[in-house]
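With one protein chain withheld, the remaining protein chains of the complex are depicted in position.
Letters A, B and C mark the chains in the order given here, with residues in each chain numbered from 1 onward.
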Amino acid sequence: MTTASSETTTTHWTLTLVCQDQPGIVHAISGAVVQAGGNITESAQFSSHDTGTFFMRLQVEAPGERAALEGALAPVIAHYGMQHKLDVVGRPTRTLVLASKAAHCVNDLLFRQRAGQLPIEIPLILANHDDLSGLAEFYGKRFEHHPVTDPESKAAFEARVLQVVDRYDVELVVLARYMQILSPELCAALEGRAINIHHSFLPGFKGANPYRQAHARGVKLIGATAHFVTSDLDEGPIIEQNVVRVDHTRSAPELMAIGQDEESRTLTQAVRWFAEDRVLLDGARTIVFR
Amino acid sequence: MTTASSETTTTHWTLTLVCQDQPGIVHAISGAVVQAGGNITESAQFSSHDTGTFFMRLQVEAPGERAALEGALAPVIAHYGMQHKLDVVGRPTRTLVLASKAAHCVNDLLFRQRAGQLPIEIPLILANHDDLSGLAEFYGKRFEHHPVTDPESKAAFEARVLQVVDRYDVELVVLARYMQILSPELCAALEGRAINIHHSFLPGFKGANPYRQAHARGVKLIGATAHFVTSDLDEGPIIEQNVVRVDHTRSAPELMAIGQDEESRTLTQAVRWFAEDRVLLDGARTIVFR
Amino acid sequence: MTTASSETTTTHWTLTLVCQDQPGIVHAISGAVVQAGGNITESAQFSSHDTGTFFMRLQVEAPGERAALEGALAPVIAHYGMQHKLDVVGRPTRTLVLASKAAHCVNDLLFRQRAGQLPIEIPLILANHDDLSGLAEFYGKRFEHHPVTDPESKAAFEARVLQVVDRYDVELVVLARYMQILSPELCAALEGRAINIHHSFLPGFKGANPYRQAHARGVKLIGATAHFVTSDLDEGPIIEQNVVRVDHTRSAPELMAIGQDEESRTLTQAVRWFAEDRVLLDGARTIVFR
Partner (left out) sequence: MTTASSETTTTHWTLTLVCQDQPGIVHAISGAVVQAGGNITESAQFSSHDTGTFFMRLQVEAPGERAALEGALAPVIAHYGMQHKLDVVGRPTRTLVLASKAAHCVNDLLFRQRAGQLPIEIPLILANHDDLSGLAEFYGKRFEHHPVTDPESKAAFEARVLQVVDRYDVELVVLARYMQILSPELCAALEGRAINIHHSFLPGFKGANPYRQAHARGVKLIGATAHFVTSDLDEGPIIEQNVVRVDHTRSAPELMAIGQDEESRTLTQAVRWFAEDRVLLDGARTIVFR
């Protein structure tokens, strides 16, 4: 099929599209792909009845450069007023990790990233404690420790976050059990690109030491929720949730250890889906094209 | 193998014991069992660090009548100030079912009871709607319909509940999606022997139409919680919980259908454990000897 | 509510398509939908690397009669040599249920069908035992009992199956714990439209009384597999699987009761997906567009 001069290597692209729902979108987009000589290898779409929004995620094999595919898509994107993102499948997402003392989430992210199971790169780990410097070193990651002890040092830490986001063109900020509340300004600046993890219980418990409360109420399930960061604490759009069964014999510290396992795997899963462009925002909800 | 005089058929007993924790309890109890010629076939115990209470559930094979085993146990029970219950394994628990319109929980209870998987007997189903009369008839259960439309008819319904509890020596009242709030007086009268089921979400949602709220927040897990009824609505001691995974494609009605499945199996499981004397109260928690 | 001229009621269609994978399919199909004035409300596709086959399932809202949409699709279907099925969303699938003595699967199918959670209609239940006639009657289903005791009665039973399939234009045959092995001829005649349920264990156990074997090996998980019927017993393409955790205290009969719960929900789920045109065959595998 290809001639001798064919330097036109094929690239595998991810394309996500969001626009107001209306007839003809799929036909128009698939037409642009055909025009660029591409082939759709994976496709998922969803029309939200709540917001009247259309969401689509495609994987496309196409010859030639980005410009060729972008050029074919441009008129369609303009016509429908689409938000879109075109990316190479598997390109690592530039990810800033924020941490405190707890190792479990950071360890899971680093292990899986090195194992090739998590398409992210981590230019820096920023922490308000020094406990994880050895772990970072083992995995060959830069690690900065800036104590946060008062409003000034907190402002400095957040300024450093924004500086790093800017300098390294960071696409995702992961709060891997970073135990400081972000300022509303930082939440706003990172909207839609910062993921937090927190424990979850049925029923929910407000206030300090939730594992002790969970023990006192004798809950039978504990879990974790990964969600986008918003200024409404722990109430951002949910990306992923998991639970595990427990019983009356578990002490509060044991519940905590079990909960941490759920936190690790839930956060890593949410990060993976984000890095694969599988998570799209629909108001207060997420569309996750698993 | 047995001689003519062998009226000493062996009975299989369940024995539950609750008292203040202290050394020597197991030795004293097992001594009484030995004295009665019995054999412990199953045993579970738990010492609550929260309340300093000791909980034990035994299954015992013993010859002779109840009086023989009771007699051997009596001094130990008196010495330790134990609450206790001695019952024959498999004896059906007399259970009053309260219902409204929804069939799923009642259907599951009746099907499993008839299939021999749920050791309860149901002298009566009391409902504030007539929708389930046919289902009750199919399973050969008495069914009474008393509309609840105002304070007077509600008081009459609750009076009938207490009358039935008294007349049939009811041991367990199951609210199988009975959609009326019980009065504080009825909650108090049924304390520790009434089980309710309600939907559960992470995070929890207060107020009307929780499935619509869950849909709006894009939850990824929905579930159900079976708990003892207390006057603090939906906050009684938890007996059992389950969840199931959902995604963004589910409408609010689909979430409700999925949630109802969890409600059925969670309620039936809680009822089974109660009927098998596996559920004991430890303040606001339950001990469930599964 | 509608005026005399309003013949343009909108219908909600399901469309499934299978053909050799190649570029341009999505564009061609979506073009036909646009041409018919339709709108794609749900779409899922999959390209099998194993067989080079393309699978697609669409839901389409379109005005007018079936002929209009069929007409627009016809050239595309012809061009790509597609197998296709066009159906109205929610139309009940005509389903023949085969049963023996066990009630759990049949009960679950009938209860959910009546509750509006399972889009099937059941013209007949055929059984080789009479045990379930009362259950069928309660749900208002015709029930025929034909004992199978020898090769002749077995052949008669199978002939009746084919006769019913033919007379009622049956689309799906469900073996709801029908405990007879189908002849190779019947398996062939029902290929791709008969679903069976069987228990599953890790590791698998061959031969009689698998629950006793599972107990003897002390398995920690038991489950169920719903699969298409093929002449290779219990080895047809898998549609759905579930497991549940058990422990050493469970007797073989208890394992069986637990396993039956998994059988019921797994079979019902598989039937639901089939009835919603979500299950497509890819050689020995199924594609399930959940």
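Keep this in mind: a contact is a pair of C-beta atoms (placed from the backbone, for glycine too) under 8 Å apart; a residue touches a chain by one contact, two chains touch by 3 or more.
Since we're looking at a predicted model, the values are computed, not measured.
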_Out of C:11, C:35 or C:241, which residue would touch the omitted chain in the full complex?_
C:241
_Of C:219, C:256 or C:271, the one touching the omitted chain in the full complex_ = C:219
*Can you name the residues of subunit A that touch the chain not displayed here?*
42, 103-104, 107, 111, 115, 117, 138, 249, 257, 261, 265
*At which residues does subunit C meet the chain that is not included here?*
46, 49-50, 200-204, 215-221, 223, 225, 234-235, 237-243, 247-249, 251, 282, 284-288, 290
*asked:* I need the residue numbers on subunit B that touch the omitted chain, in ascending order.
replied: 22-27, 30-31, 33-34, 37-47
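In this section, only the chains that are shown with their structure count from here on.
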*asked:* Measuring from CA centroids, which chain ends up nearest the centre of the complete protein set?
replied: C
*Same or different: do the copies subunit A and subunit C touch each other through matching residue numbers, with over half of them shared?*
same
*Compare the CA centroid of subunit A with every other chain's and tell me the farthest one.*
B
*Could you work out how far subunit A has to rotate to sit on subunit B, using CA atoms and steps of 5 degrees?*
180
*Distance between the centres, which are taken as Cα means, of subunit B and subunit A, whole angstrom*: 42
*Give me the residues of subunit B that touch two or more other chains.*
249
